[in-house]
Structures are given as structure tokens and as C-alpha cells.
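Every protein chain of the complex appears in place save one, which is left out.
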Amino acid sequence: MDPRHLVEHAGWLTDTPPTDVGFVPASLRRAPMGVDALDTERLIVNMGPQHPSTHGVLRVLLELDGEEVVAAESVIGYLHRGIEKLAEHRRYNAVGTLMDRGDYVSGIHNELAFALAAEAIMEIEVPRRAQWLRVLMAELNRIASHLVWYGTFGLDTGAMGQFLYAVRDREALLDILEDVTGQRMMFNYVRPGGVVADITPTAVEKIHAFLSTIDTHLDEHDQLLGGNEIFQGRVRGVGTIDLETAIAFGLTGANLRASGLGFDVRKDRPYAAYDEMDFAVPMSSDGDCLARYLVRMGEMREAVRIVRQCIEGLPEGEFMAKVPKVLRPPVGEAYAAVESPRGELGVHLVSDGSDTPYRMRYRPPALYALQAAEAILPGTLLADAVVILGSVDVVLGEIDR
Amino acid sequence: MSPVLIATLRVLAAVGLMLLNGVVLIYMLRKVLGHLHVRLGPTELGPAGMFQTLADVVKLLTKEDPTPGMVDRVLYFLAPLIVFVPSLAAYAALPFSSSIIAADLDAGLLFTFAILSLVTLGIFAAGWASYNKWSLLGAMRSIAQQVTYEVPLLLAALPPVMIAGSMNLADIVRAQQGSVWFIVPCFPAFLFFLVAGLIEANQTPFDMSEAESELVAGFATEYASMKFGLLFLSEFSNTFVFSALMVTLFFGGWTLPFVPDALLSGVGGAVVFMIKTYLVIAVLMWVRGTLPRVRIDQLLSLGWKVLLPATLVWIVITGLAVKLGPALIGGVS
Partner (left out) sequence: MRPDTAALARTLSAVGLKGIEIDDVASLGVVVRATPSNVHTVLRALKESEDGFEFLVDLFGIDTGDAVDVVYHLRSFGRDEDLYVKIDMDYGSDLKSVWEIFPAALMPERECAEMFGLTLSGHPNPKHLLLTKGSEPLLLKEHPIRTAEEVRNR
């Protein structure tokens, strides 16, 4: 019938095994600290795609000298679904479903980026209530996403407890999101023109209940993992990305802010209703894993502040602008970015006047973070490599798209 | 009864205890970790999920047992046994009560340490024979760990021995019967023993050779079915032996303060001993459920730079106290 390979590609197992790893030129690699006089052999190991701590299906080829990483190369694409191509065949209202499946941990931000880009071309005026609802949902989603990161980062350092405490809090958030959007992860809630449903009274109650506990829970998280001596020993001074490297490799979001540059799309390119919100942008200049940890934990607290403001000051009005059922933006091109939990998530949209996007480019912040992590892996220990990859917060759904 | 029969019965008793321990400990681990992690642990099978572990044992026994293609077949099959047998033998010298000891050895402490250090050989064999790079890394780590921690562990166990004046585990307990538990005079030694023992028992935060977030499952990566079951069981058994040693050395073994010895000479003492041991294990599980893992270089430097000198210093202090103490305070110990 059909003798072609079903799962594996044609070169599987017939490709020559890798002998040299990494594209970082030898001159830029850190010198190994081992003794060269001994007759030792380098070990090339495949970390992933089925390794416990590669956050999905990331595969990193590591060349090891004992426990020390000499070179690293990430092999990605295991989760490639062709979202950019599929978007060219979906109507504007339906692209949101695809965007959710990009960075599946923070769907609202993905949808928002696309909606903003479409609105920029169409010049739609979005009602104020919709803008606030977008901010509210995005920040709830940010806390949920950071909690997943916090939990798995702890797993990467070998701790087990904090993961389930993170899941406990995330569960409450997903309940709220489900109440409003009808879905726990694949929301399709933000559409060009506004949002698809108003907030429900039960969701407001749940948010109040959540807000009453989250502060103590965040303190608990800080004590459980952040205050731990062993954890600090594992992350302090590990995986330092200096500002120069961060900018060179296109790092954005919390990772960039941990390296000392306070660029936050919410502040510097305000979208939705962020210009009306009062929040701080946590920063650090150390650039190590601890700095990234602290910045993200700080971001969670700021997100809680924003949620409080949203729920208190939610303006009345429509939640969806008057837009036609089938959107046909004029010919044009626009770029819209949001501050997703992973960094600057951008959508570059090209419209040819038809009812489907002509080209939709999804800027994956985690891809750039992965590049930066890959560049600093040589010279670290295997155990650190796991921590570094965890600290930059990669989500493979977004990297592979 | 012939000596052979008695010996056989003792071995069978040890195997039975070990298996029972394994089943109980796994259930306990699940429940303790579950409640530490704001969840419930097993609840479905049997009262409060008690039979879950039995079901898992059946699963392990009946699972397919594939052998990876390029393993060193002899060593691959032998390794779980090399790990399992010393774990079993280590039960021999444990004094459950003054009359329940499989082998009342004069150098019981030394015997237990010697036999437990064989486990590492088995782990190394498992990692080496698996023909898997992660396993090999785990095996290398376990050797490095062993070399670093065997010495401080033994040194940390010496102060109680010096005070008791015997290497016989039962005698060490009897020495505590008359006076205080040795955790009081040897508190620093207890801390050193706890750390070194956690490393020796391959427990979080020092589970270097398994390190599931780094090395997949370390030396056990390529093992499945009952071969994995044996590795797993011996890990629990080592934890038990280590906790039992700690109870013997620092917490007065089968004795209880203010309880007459006559009550605790037989089964009663064994019950006390088991309860104490399980309490120690519960603390180890608490540690396991909470702490992250240290890095291998941090572990090694902790061993060589902190634990080894500290234990040596404490031995000197204990020695001075044992020799000069009676003269100074008038013969308390």
C-alpha cells in the first residue's frame, strides 16, 4: 500500500552519528578545564527528546568531557506543526486556535499578539472593557505560566515538592480561565476586535478567592525553593548571560531583564490597557540563573497587582467591537508584540485584502532564549546545563511552532 | 536443629524482612511524599491504597524484561544481584533486640559498612554493563561518591564506638542503656553521619548516580521488570539499614528511657527498634520531598573539605573526653 516511513524520517538511523557538535566556533568556546595530557575520550550524549528535563521535546546534543560540557547543539523541530503555514489558510477569527497551540502554556498572550496585529492593519477601535479584560486574562495566564516554570525549574534542580505546590495554585487559575473562556489551555478567547465573552460573576468570585491566598502562597514558594541553601548553591553564578551576549542572541523578556536591560513591551510599547496599569518591572543585572529566578518571581507579584487593579477598576461597556463576521483587512503589513511570559512574542502580519492572512510570522521568544542558552553551555557541568536550559524557560510548542 | 538449617532460616527471615520492608517503605514513601506535596498518594486499592504496592510488585514481576542489544550480558544480569545480595547481608548484624540478632558479630559495625560498600560495585557494574552513556555517567558518579564518603561515614560512626568501647552493635546499644543516648554526647557526629549516610544511601539531596533530572535514571536507565525491582528494593533496603544503624549508634537501639530492660529483651525491643527506624526513615523522606539536589562538584568538595576534617576533629575531641572525662568530672561515662 504505502511503504514510506510512517513516523521516522527517511534518514533515520542511516545518518552518520554526530562526531562534532555545535556551531559555536572553537575560538569562541570556553577552554575546557580538564587535564589534556590524559588520554580521554569525549562523550557525545543525546539529551532528549525523551529526557526527563528537556521541557517537552527538546533534544540537545552534548559533547562531554567527563561531566563538563564542551559543546552543545540543540536539535529542534519535533513539535513542528506548521502553524505559520496553516494560518495562511484560516480566516482571521480562526487563527487564534492555532496561536494557542504555539506557546501552549500562555495561550492568551499568543492570541493577543495576533489580534493586535490584525487590529493594527484594520484600525479597529477596541472597547475599553475588552482591553481591560485582555489585560486581566493575560496576567492571570502569566501567573499560571510562571508557576509552571517555577515548578519545573525546581524539578530541574532536583527538588520535587514545589512542583505540586505550583500546580495547586495554577489549578485555581485554570479554573478561572475555564470559567471565562470555556477552556483550560486552548482558549481562543481574544479575537480581533475584543474578547469573545464577558467575565462571569463566578469567575469574579474565584478571582477574589485566588487573590486572598496568592500572596501567602508566593511567600511559601519563595521559602520552599528560593530560600533553600542548596538551591541557591545550584543557581547562583551559574549560566551567567552578560548583557552583550543577551543582546547579541536576541534575548527578550524576563531573561533580558535578568541580564540588566529593562525592556518590557508592556511599558515601552504599551498595548491593550497596560498604559493605565500601575506596575513595576523587576530587574537584575547579574544575568545568572538566580537572577532569572528572582525576576520571574517578582513578575508574578507584579502580575497579582495588575490583576487586583483590573478586577477593581474594570470599566463597563461592550467587550467586543462591531466587526463584520468575516474580516477582510486592507492590504497592509503590521507588527504587534506582547510581553508573553517568555519574552517578546511578536506577530508580523501581511494582509493581501483577502479573508485569510497572506503571511503570519510568529516571533518565538523561546527560540532566541534557546540560542543564548546554547551559546553559554560550553564550559559548564552537565548538571548546570539542565538548570540553565530550565532557567531560560523554553516551551517547545513555541520554538517549533 | 542443624546449624545449616538455622542459617537457612535466618537468611529466609532476612529476605522476608527485606521484602516486607520494601513493600511497607514504598507505600510509606508514597503516602509521606503525597501529603508533603499537597496530594493524597495512593487511595484506590485496598484501605487507604495499601495494596497499591502489591499490585506494583505483581506488575514488576510480570512485565516484559527486554535486554538491550549491546549490553555486556553476563554483567548486566549479575549487577542487580551484586547490588541485592550485600543489601540483604547487611541485615545480619543489625541488633533488633538483645536476643534478635541474626549474627552477633564482634565487629558488627565494620561488617555492615564493609558489606554495604559492595553495593557500589554492583551499581558500577550495572552502569558499565548497560552500554548507555547516561548509565555510565551515573556509574562514574557513584564511584566518585563512594570514594569520598566511605571514610567520613565510618569516621562519623567512631565516636559512639569509642564511648561504648566496642564495635559490636548490640554492645553499643547496651552502653546507651545505662547512660544517655549517644546523640547527646555525639551530636556533631550524628550530623556528619546523617549527611554521609544520605550520600551513602544515595538519597536526595545527594542522589547523584540516579539524578533523574540530569541522568534520566542513571545506572538503572536500561533496567526493567524485576531486575529494576531488585535495584529499587536494595535502595530501600539500604535506606533501612542506614536508618537502623543510626538508631543503633545514636538513638539507643531497642532501648527506651525509663522502661525496664526486661520488657524490651525480646519482641518488644524489636518493635521499639522498628518504630524508631521508621521515624528516622520518615525524616529522610521529608528531606527527599523537599530539598533540591546538590551538584556533583559541590558534593565532592563538601566531602573532602568539610566532612572529612570535621569528623577527624570530632574524633580527637571525643577521644580526649573519653580519656580525660572521668578524671575531670569523676567518672560519669
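Read from first to last, the chains carry the letters A and B; within each, the first residue is number 1.
In this text, a contact is a pair of C-beta atoms (placed from the backbone, for glycine too) under 8 Å apart; a residue touches a chain by one contact, two chains touch by 3 or more.
These numbers were taken from a predicted model, which means no experiment stands behind them.
Participant: Based on the whole assembly, the unshown chain contacts which displayed chains?
Facilitator: Listed by label, the shown chains it touches are A.
Participant: Can you say which of A:84, A:198, A:242 or A:355 touches the chain missing from this structure?
Facilitator: Considering all chains, including the one not shown, the answer is A:84.
Participant: Hey, which of A:66, A:332 or A:379 is the one touching the hidden chain?
Facilitator: Among A:66, A:332 or A:379, only A:332 touches the chain that is not shown.
Participant: Mind listing the subunit A residues that contact the chain we can't see here?
Facilitator: These residues touch the chain not displayed: 2, 9-11, 15, 22-25, 73, 76-77, 80, 82, 84-86, 89, 120-121, 247-250, 261, 263, 268-269, 332-335, 344, 346, 348, 350, 358-359, 361, 363, 367-368, 370-371, 375, 400-401.
Keep in mind that, in the parts below, only the chains that are shown with their structure count from here on.
Participant: Help me check something: in the complex, which residues belonging to subunit A touch subunit B?
Facilitator: Within the complex, subunit A touches subunit B at residues 43, 45, 51-53, 64, 66-67, 154-161, 163-165, 168, 224-225, 228, 230-231, 233-234, 381-384, 386.
Participant: Would you tell me which residues of subunit B are touching subunit A in their complex?
Facilitator: Checking each residue of subunit B against subunit A gives 33, 36-39, 133-134, 136-137, 140-141, 204-205, 207, 211-216, 288-298.
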